[in-house]
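Take this structure, written in structure tokens, and hold onto it; I'll ask about it next.
One chain of protein is taken out of this complex; the other chains stay put.
Labels run A and B following the written order; every chain starts at residue 1.
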Amino acid sequence: MAKKIGVFICYCGENIASKVDVKELATYAETLDDVVVSQTYKYMCSEGGATLIKETIKKHQLDGVVIASCSPRMHEQTFRGVVQEGGLNPFTLEIANIREHCSWIHDDKKVATEKAKKIVAGAVAKARLLESLETPKIQVKPGAVVIGGGIAGIQASLDLAEAGQQVYLVEKSPTIGGRMAQLDKTFPTLDCSGCILTPKMKDVANHPNIKLLTYAEVTGIEGTVGNYTVKVKKKARYVDFETCKGCGDCAVACRLHDRITSEFDMGMGKRSAIYLPFPQAVPPKYTIDKDTCLMLTRGKCGTGPLCVEACPENAIDFKQQDEEISLEVGALIVATGYDVLDPTQLYEYGYAESQDVITSMEMERLINSSGPTDGKIVQPSTGENPKSVTYILCVGSRDQTECSWCCRIGCMSALKQIYLIKEKLGDDIEINICYTDIRSFGKGYEEFYRNIRGMNVNFFRGRPSEVRPGEKQLTIDIYDTTTSKLFEISTDLVVLVPALVPRDDADAFAKMLRISQSADRFLLEAHPKLRPMDTFTTGIFIAGSCQGPKDIQDSVSHASGAAARALNILSKKEYETEPFISVVEEDLCSGCSTCIAACPYDAISLVEQKEGNAVARVDETLCMGCGACVVVCPSGAMQQKGFKDKQLRAIINACVE
Amino acid sequence: MSIVDLTSMGEQQKDLKKEIHERLEKLKDESAEYCYQCAKCTSGCEAHKLLELEPHEIIALLKRGLIDEMINSDIIWTCMSCFKCRERCPQKVAPVEVLFALKNMVVASGKQIPGNYTAWLQSVLTIGLLQDVKEVTTKDNKTVKRADLGLPELSKPVDPSKFQMMLSKIAVEKV
Partner (left out) sequence: MTKVVFYPGCVMPTEQYAYEMSIREVMPKVGIELVDVKGFSCCGTPLKSVNQMVTLTLSARNLALAEQEGHDIFAPCSICHLGLSEAKHVLDDDRSMKERINTFLADENLEYKGTSKLYHTVDLLHDVVTVDAIIKAVKTPLKDMKIATHYGCHLIRPSEIGRPDDAENPQKMETILKALGGQPVYYPEKLDCCGGLLTANLPESALTKTGQKLQRVQEQGFDVFVDACPWCHRQFDAKQQQAAKTVGGEIAMPVLYLTQLLGIAMGIKKEKLGVQLNQSPVEKIQVGGT
């Protein structure tokens, strides 16, 4: 088919022009078959460039456009818009990357120009065969599932609910609140964490648009943007949700009262087998831990379960079962949070050897007045107030052998705890802090740091090599680079500020949702600067520390951002996706079903024909254009729009001619 | 453009720094450039309390190219090669290996080297071992040698001259 193709070559300032002779390239382009005009411009992505393209399309009645410029990842969307404004189908545009693939990687101008000619020839060859494509429109189902009920999940849910969306907030543990509920005070304002969190938790519980599903887990997901089906398992609490009044008599009576290690207290305290994680839990309903409850693990509890006896509402129900439900929504926000590195693997710091070496999260529980010691800061081995506390920062952080990244909040949370310890135990208590850098980057953080500097705290710049547990005290040798001296610190309590890591099940979880992780295993954002709440899977967004450790204000910002991004989709009735989906040439299809097995999105099915044979058929709304089916198809019946075999072969042939 | 060390008027030796880094790379060690001076190595250095060796300072001087200052010092010979610095460094830098490189450079330049090293090298060249069979004393003051204890013959290079020749050839090889 004779075409009228226009080739537009960008100087990109000096980026392309310094290594590729743009004028020569333009002249060459016009010698190619079907190319009726070629133009050059300093910055094709500018208004001037756009105008040039549109006018040239009109003037020469073009039906195909090749733009030789930077990577399509930069401006393909923009240029498609320009071409569309010029009156053409946006998918009759082909980008020739002569920057990242050419001018930026070669030094010899002659070589680079020759290569650019080949790249353009290839692009023109494909442009000849490009077809107009229509973007499929997906009907958007309203509503969203938010996975994770920490501050990020809570914020995102409230934003979406306020915008009129139905939100299902799914939280794994029996209550929402997450890490923030475990904190005592927050930096830099020293707001009481529970006091600022619980109103939001109540809002979530009371909001007409939010359905709170606690003690529930997402077990599977199907569908695509605008059209997700999320499978959720509501775990059995063995307590009737409606009847339980949250009085707590059951926990007091429980045969295993104060015998189970409390996860909420980071192992510093105990709970019963039937429990409420903390007093302000939302919902305030008790839960039986099926892994420790005697009735559930052994079938009997002494002469009879004491919780049943104690409960005035008769709410205990050992016969309860898990319940599987399905939620139909248009988008998801993942806000599953983080975990704390277990310092046992850094054996030299003595965490495994001594009770008096604890993590900062464990210290936080000691400081918290509703914690296991009612807010008394104690040395675990004696139960008494310590006379000396030593903080070690960066335990496992910024460490190529453990976690290479900075945990971002370690410095500030240590300074905050130091303030609170001084407040509780008086100025006489000796506090030492061994740091490598103090990262007090946020608003009000430096002022906070300055205050701590003024509070008679011993700052040692250096990282200790070991913590030695002794008979009475712990000994730390630290080389202080500020004074160039080695100090020996004898201390009662050592607090390690450990690295923050993705949750143990992050890998399996990401796989289930089909979203990517970065090298550090945190969930991967679509672009670290410009799209930090998006994932590469359209319709699934990430909020909070599941993307990377961050403090509360950044989590809240991130979460509100994710909600806004989700609303971009949910506020529309229809959502336009990309047209690069697979399509079956049914005459060539033998129904072998290899493509069906290869498709990660379950978008292909076998369809019976009138003639009795079966062929594959692609559901356009589910296909994400990954191309796996095209690769495995033995007959070539499966083709991908915009990347058909004949189009790709044309590029190759043009390049090697 | 220049950077002058006003404290000790040391000259930066970019070529020596490069040589050391190439050597580290050849022997599969991490580049010292990544050090961020946390001094964890010095905090745990077995030779620091007793002999004032500061592994982090060795790396800092290496980064700055002030090699001569180290080659001409006694401090580099205090390392006991306990490897704790390399084991614990969060950036996988190995001051112990840098020190070996510096010591090798001292030897290669023909300067005098401390202690027994020369004697050890001589012994290995001649008999293939650091030392020859020694007489030891038992608890009840008897003196015995290897042969008295029913132990088999000592294993030594079969052809000492061939061995010596091979060794002399390597001695002048650069890493």
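The rule is short, and it goes like this: a residue touches a chain if its C-beta (ideal position, glycine included) is under 8 Å from a C-beta of that chain, and two chains touch if they have at least 3 such contacts.
The model shown is predicted, which means the values in this text are computed figures rather than measured ones.
Participant: Touch partners of the unshown chain, restricted to the chains that are shown, please.
Facilitator: Those shown chains that the absent chain touches are A, B.
Participant: Using the definition of touch stated at the top, determine which of B:17, B:40, B:56 or B:103 touches the missing chain.
Facilitator: Only one of B:17, B:40, B:56 or B:103 touches the chain omitted from view, namely B:103.
Participant: Footprint of the hidden chain on chain A, which residues?
Facilitator: Residues of chain A in touch with the missing chain: 346-348, 352-353, 466, 468-470, 475.
Participant: Against the chain that's been left off, what residues of chain B make contact? List them.
Facilitator: 23, 26-28, 46-47, 50-51, 77-78, 80-84, 86-87, 92, 94, 100-101, 103-104, 107-108, 113-117, 120-121, 124, 128-134, 136-140, 144, 146, 149-159, 162-163, 165-167, 169-171, 173-175
Here is the rule we use: only the chains that are shown with their structure count from here on.
Participant: Roughly how far is chain A from chain B, centre to centre by C-alpha average, rounded to an integer in Å?
Facilitator: Averaging C-alpha atoms per chain gives centres 47 Å apart.
Participant: Which positions of chain A touch chain B when the two form their complex?
Facilitator: Residues 348, 394, 398-402, 436, 461-466, 477-479, 481, 484, 486.
Participant: Under the touch definition given earlier, write down the residues of chain B that touch chain A in their complex.
Facilitator: 34, 36-45, 48-49, 54, 56, 84, 88, 90-92
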